[in-house]
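Note sheet for the following structure.
Omission of a single protein chain aside, the complex is shown with its protein chains in their original locations.
Naming follows writing order (A, B and C), and every chain is counted from residue 1.
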Amino acid sequence: MNKYWRSIEELNDSSKLKQEELTNEIANKKALNDPESIETFASTRRDFLKVFGFSVAGAAVVASCKKPVEKAIPYLVRPEEIIPGQCNYYASSYFEENEYCGVLVKVRDGRPIKIEGNEQSSLTKGGTSARVQASVMSLYDLARYKEPLATGEKITWEKVNNEIPQKLEEIAQADGKIVLLTSTVISPTYRQVITELQERFQGLDWIQYDAVSSSGMLEANDRSFGKAAIPTYHFDKAKVIVSFGADFLGTWISPVEFTKQYSSRRNPDLKEQMSRHYQVESMMTLTGSNADERVVIKSSDEGIVLLNLYNEIAKQLGGTTYAVDQSSTDLSFIVRDLLLSKGESLVVCGSNNPDHQVIVNAINSMLGNYGATIDMISTNRVKQGDDRKMSQFVEDLLNGKVDALLAVDVNPVYNYPQGEAIKDAIEKLKLSVAFAKEKQETAEACKYILPLPHYLESWGDTEPTDGKFSLIQPTIHPLFNSRPVQEVFLAWCGKTGNYRDVIKFYWEANVFPKQTDNTEFTSWWNTVLQRGVFDEISVPEEQPIIDVTSLKATTTRIKSVSKTQGDVEVVVYEMNGKGNGAMANNPWSMEMPDSVSKVSWDNFAAISPRKAIELGVDNEDMVALGDLELPVFIQPGQEENTIAVALGFGRSVSGKVAEGAGFNVYPFINVVEGRRMYQAFSTVKKLNKTYPLAMTQTHHSMEGREIVREAVLEEYSRKANAGNESHERHEKHHVTLYDEPEFPAHQWGLAIDLNKCTGCGNCTIACQAENNVAVIGKEQVRNRRIMHWIRIDRYYSENPENPKTYHQPVMCQHCDNAPCENVCPVSATMHSNEGLNQMVYNRCVGTRYCINNCPYKVRRFNWFKYANNEKFDFNVNNDLGKMVLNPDVTVRSRGVVEKCSLCVQRIQEKKLEAKLENRQLNDGEIQPACMQTCPADAIVFGDLKDPESRISKLFEHPRNYHLIEELHTLPSVGYLTKIRNPHKG
Amino acid sequence: MYNTEFRGKLIEGNKSLGQISQDIVRPIDAKTPRWWFISMGISLVMLGLGLYAKYITVTEGIGSWGLNNSVGWGWAIINFVWWIGIGHAGTAFSIFLLILRQKWRTSINRAAEAMTVVAVMCAGLFPLLHMGRVWNFFFVLPYPNTRGPLWVNFNSPLFWDFVAITAYLLISASFWYFGMVPDFATIRDTTKSKIKKAVYGFFAFGWTGSSKEWLRYEALAFILGGIAAVLVVSVHSIVSTDFAVSVVPGWHTTIFPPYFVVGAIFSGFAMVLTLVTMIRKLYKMNDFITDSHVDAVTRVLIFVSLIMGTAYFTEVFIAWYSASEYEYYMFFKNRVFGEYAFQFWAMVICNAFIPQLFWWKKIRSNITAVFIISLFINLGMWFERFNIVVTTLAKDFLPAAWAGYSPSYIEILLFIGTLGLFGAGVLMFFRYIPMIAIHEVKSVAKYDKPSHERKHRNHEE
Amino acid sequence: MGQIRGICRIVHSIILLVLLVDFSVVAAENPVDNDHQTQKKEVIKDGKRLFMGLLPFDRKHESCVSCHHVVAIDTFSWYPSALEIANLYHAKADKDLEKVLMEPMGNKMSEVHQEYQFKEEDVKAIKTYLDSLVVDNGVEPKPSVNNLFLFLFLGILITLSLVDLIFTRRIKYRIIPVIVLLACGGYQAKMLMFEAKALGRSKDYAPDQPIKFSHKVHAGENQIDCKYCHNTVDKSRSAGIPSVNLCLNCHSLVREGSNSGQFEINKIHQAVENGQSVEWIRIHKLPDHAYFNHAQHVGVAKLDCNKCHGEVEKMHVLKQESDMSMGWCVNCHRETHVNMGENKYYSSYKEQHEAYARGDKNAFTADELGSNDCMRCHY
Partner (left out) sequence: MKNKYLLGVFGDEEHLLDAFEDLKANSYKIEEVYSPYPIHEILTGMGHKTRMTHAAFALGVVAVLGLLGFMYYAAVISWPLIYGGKPFNAFPSFIVVTLVATILIVTLGTLFFFSARAKIFPGKKAEIIHEGATDDKFVIVFNASDIKDNKDELYRLLKRHGVEDIVEK
């Protein structure tokens, strides 16, 4: 793939830079550089973007039905790297909401349209998360700030750069307090810029603030090791994983990285080496739903459970034990397993309570996991916010001790528990400046609002983990009048020049020396820019020794919580794929059904089935949690007295998409001694109200059908087709009157490893971005009309209080005996000679018989006109949002059926490439969007006609089966049996 | 072979031929009664509501209905099958009874055929409207085109269905129309009104009643009767393939073709009964539609109802006997005892049990009771179609994709609209078209004459 | 094959005709009467007369309008239209126009504008007239027949004649309503066909382009390879309309054309100066739901451009040669052979490739290898 990676830096000489500007100008001038025109400029064509090579403006002859004259406007000067109609890929990095991911940006005719994983990244290894996939949409968000504003009025950057430093200067002179509030900064160059700013304005206090913080871990590691940092974890090296409420596959620290590591060990063919995963938690997380064993505890009991676990292990290993209440939860089987795999185990905890984390540190230390599965030397930097500093700042702010605030890409008004008070305080400040990408609560409270560029528009660098560097490069000229915050800060320091040069300068001085292979900086820089990443070769170091005294002080604070503090415990969490609320205005993200509950567009009070009966509530009934009224969702696997509610909803100031979606539960966060705790006690009361929830799946049992086939590892090691015994029988029963279908060259197939799939939903959004899948809004989702081509079915079995969970991605199975094909009267769907089940939108008249006759129900109908329709005011209703559309894929009109095409546009593209290069296709060359970005490597695509291909091997695998194969539909999609690895005995 | 003694008089009142003409044509010449205007008004209001629903459907999309990703067909298809079933009565009456030499059909077949045409029109609306892109409807036609040419899929039951419905509508309409030609001529020659003379004269196509015309007319009736008899069986069999050809549990059954045909005859006869009891009442046609006519239809209904009951039982039995877990779930956990038990039992009770009341002579001869039971059968048949269409789609193979369905008000209005269309159509029929086939009634009137007056000969037709 | 125009288009056009009312807006005049205006009007009138050759002035040449036409004409002309000249000189002074007229630049212009002698006030009058064209946009508002009303009117006539033919029979001679019926019906059909054609693909579409670029001159007379300008044709989906700087490769030297003189070529230079690209009128346009890739056809299949685009090298004004219907694509796939032996990719078609290698079959059409599968073009 290397060949396609280009970097703008290749055009380094000045004349070419000029060209670049010119190109961007041409590409963007017409519609985009004038922010007002974006709202008013209306195109008459439903998919005006499906143009190639030149921009086209349709102009219908006034009031007559003549063919509209179309214009073809070529580039004035075509930039060398842009071939109209061809895609370029640029390596870049994603870092938003504390999540890091190395990415490739697919740019078509000058606009980024898709994010892919960067396989060169040693951290994320080509995986992405749903949030990363959705981030490209935020680039084209109408709610973005388009101009610098001062008290609501447009001002120029020149004025900004004059006025603000002046005021800052005044405040600094008067010994006033200036606070720079940012989210975690992982960019080394940015840090340097901030240092310069601090030097320029004496008394400028820099605070990093994370909406969902891991401050507890920083503090615990400070206590244990004297290093306030988050270690790096190696789930791939752990045979036994015990997680206490850490949703490491969904939202915890670095989920893409962890999913890659985790899934690599979820291979049953590793036999005994396959990892075993215990999850001890109070609510059903995505990670918990993937665990081999899941133990349900109260979140308030976590400390006791942890200390008991510590004591058990200490007893066995001869360590110090501490007095503590006996926990009612029996974890002896975990203890046994942990002791059996010393140095190959990993205990993690999601709590923000440093005491808990200290115990976890002690356990890991006893088990010898430091240096093996945990690395405390090379630490993770994605969460650096310090709760106590932040709460001190809030206290100061509320007491009027702060004079000026520079808030960069943070939103405490929304996501800090005392948000309203903070808002009032900010409004009273002498100077308040917000740097923000799009409409948000804090910015609206500030005097100055300075638009930030999207990461796809800006330069940057990152160091998410010590020694792992990566670059962010712009893939489009800024759409709006925004400037990178670093450039603005430098301007305030009296320096001019663009940020790219600053980064280059920094890298030349600080990163370049970290390697020895290259001697010439520019060529090295170009390589790094092409690859996107640079890893410093680390020298192995001795892990720090744990300070045991830290534990002793901690244990005294671990006590049972008395029952008097309320009826129920409320746990607030980040929803997988939705994040902390910064992306709430992203329609893709909002419409993605939550991986566990399968609810989209809202958050809800997740209540255990038993509690629901006790309260007499059902789904969609409302309950009052303290003062907050929330709809109920009955979540199997929830601790009986724990109610979980997701953060990140209920934005009060935002774009149109986020309006009215869900409820803000940040106020539930407790600030205890300056630390934010994500649990609270509350009362619960049934209300006589209902609230509609957009559920995409309402039946949760497999009804005893062999939909997800499973076995346990022990059986599997004895018998290769364990759990999949019926496959052979069904194969034998495949008798047909007709000849087996034959395909001359290729037969495309897809294999899905149910053991690796975590159900994270990244593929859903990747597919949505690749295939222009429409967003339809809450009401229509609730009507069960979601358009996603790949859905993830989630089933529960056994005990509803702690069920076994199954995730199964289902897309068009491309059956060779497809029931849908037979019944279409107009030949809108039939088989290709490459085994694809074809769907021709322009032939479809919409009888929907194919939908009815599809046993997998993967066909989607365009119930309404979803593009250019006021009633569906999402991205394809405005010309800015339409920029994200993939020009290779038709935007479907009302009344036609659509479905997964196995990314036929990618197949065709690669076939053409092979033809042009006069060669055959290579296995693995074609990657559908779902496969390319799967962080778990659960999806494999390939040619079934090629006996050597990976897919052919997988189809021969004894675990392989087809969905409802007894119907003899001969699907081209295979599933690999899920093999669980529960503890023995 | 034909025994009037057994059946009783075909026409009461010992009427002369002239009286027959007069009696039947009277509603056309007479002043329109007030109830006609009232019911026409109601029908038109309903039709208007339906038009509104059609407007919304076409401009906004099928999304205005209550369907979803799993349940792709709902009320529209239920109503389509229901109307088509009702539309079966006309041909069934005319053709089957013609073939069986049942003279008593003559008083009823015109009404039945009219009902067929209107009902098939109502039915035909739904497959059109339920298309996502109705403006591309012509894609269904296999016509030469500039696309390659690209033809249609002859394997698709929907294409079969399209051909069958079109054929059925055209054939039953022409059958009905040509049956009326001599009657239009009668009106033309008896009416006093000049306008009516002109209009009916036009529609009579220049009919005079000469022996040459009658000769070919008889031949035409013979041919049409013969081939349309095949149609009676084929149309609903083909409609049933819309379901039977699929793979979905509850649809994928071989019993469907006969089951649908019988069901159609059942609902058609029930609707005929509903209509003729109304005609009798409203137009005092007791002399033509006698108690014995009603009696004959009810007897047929008992028989058909037993077949229906057997079919229901067979379906459920096979669901268990086949040992297919999907079929088993569909029938036992979804229909008989599950979420849709109400619809299932409504169907069974209305169709299999209630008509058994006709075993009692008292009920058979009580016109009000007959009317009410006929309505129950119509309702039951609607539930049967609901049972088939919705319950299957709502819960098929993958439980994750199971979804409920409830109609939107647009769908309900569409149905009301077709009821309005049917009402209006039938009322127009009452008002402007001889309700009873005059020439056919005349031809059988002779058999009612006292036998000494009939010195005849050969009673064969 | 059935080349019968799809009923589709007729249905579409019926719908469109019924839906769209062809309102022709007649620009209302807004007379402002004052001296200055009347005076100016007089000058414009003079200028118009001069331009049209109505006022004789001392020369042996034809009138301006004989070359620089004022209203749109059907035939192709190399000369710039009056409006184009007007637009160019609108912002300039009278002197500039005079200078150009008196001292023509380039061979072509010198040839036709030989020995021009103008009075200063004449030039001024012409300039004023030309300026007025810019303001009025050069096109005189023409009342157009309202198509929809005509269509409906014909419909009414048809209905009436039908009614009379069948019911009323007022007209003694039956032939009259029959003739009316046929005539009206025929005209309606003609209207429908016309609209249907305009609506769908447009074979022979040859619009006026902003620059009178002649493929005949470039590709024919000068033998420039198509791929020189359309240089992405063998590697990208799009053949690429050449960017303006590409034109400059030659036209920085070639400043005058053999037919159009300097006027047309100057437009390129102007475009570069203004930083604004040329807005060509697009001719070949597939519907959005059809995907076409030039690279496949030119890069892989090595098709000649003429195969689809016709003899471009003989066209002064480019027109759409083929109707670009689906049938046209599909039938070509049925006839065209694949480079089975040359391109290694096709060895993926094992059976076919072996048959080819053995010599059992020496050619495979694109269709036989699946190029007529729906999802090769529709996705």
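Following the convention adopted for this analysis, a residue touches a chain if its C-beta (ideal position, glycine included) is under 8 Å from a C-beta of that chain, and two chains touch if they have at least 3 such contacts.
Note that the structure is predicted; figures quoted are calculated from it, not measured.
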Absent-chain contact - pick from A:Leu309, A:Ala818, A:Leu885 or A:Ile979: A:Ala818
Given B:Trp151, B:Tyr409 or B:Tyr432, the one touching the chain that is not displayed: B:Trp151
Touching residue (missing chain; options B:Val140, B:Ala185 or B:Met435): B:Ala185
Touch list for chain A against the chain that is not drawn: 736, 738-739, 741, 815-822, 824, 827, 830-831, 833, 970
Touch residues of chain B, complete complex, unshown partner: 16-18, 20-21, 142, 148-155, 159-160, 163-164, 166-167, 170-171, 174-175, 178, 181-182, 185-186, 188-190, 201-202, 204-220, 222-224, 227-228, 230-231, 234-235, 238, 241, 438-440, 442-443, 446, 453-458, 460-461
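In the analysis below, only the chains that are shown with their structure count from here on.
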Which of A-C and B-C has more C-beta contact pairs: A-C
Centroid spacing, where centroids are CA-atom means, of chain B and chain C in whole angstrom: 57
Between chain A and chain C, centroid-to-centroid distance (C-alpha), Å: 50
Contacts with two or more other chains, residues of chain B listed in rising order: 136, 150
Chain A residues counted as touching two or more neighbouring chains: 830, 843
Of chain B, residues touching chain A in the complex: 60-63, 66-70, 72-73, 127, 130-134, 136-137, 139-140, 150-153, 155-159, 162, 242, 245-248, 325-326, 329, 393, 395-404
Chain B-facing residues of chain A, complex: 697-705, 707, 780, 783-786, 791, 793-795, 808, 810, 819, 822-827, 830, 843-849, 851-853, 855-857, 859-865, 893-897, 963-964, 967, 969
Touch list for chain C against partner chain A, complex: 13, 16-17, 20-25, 147, 195, 198-199, 202, 207, 232, 234-246, 271-272, 275-282, 285, 287-291, 293, 295-296, 299-300, 342-345, 347-352, 369-370, 373-376, 378-379
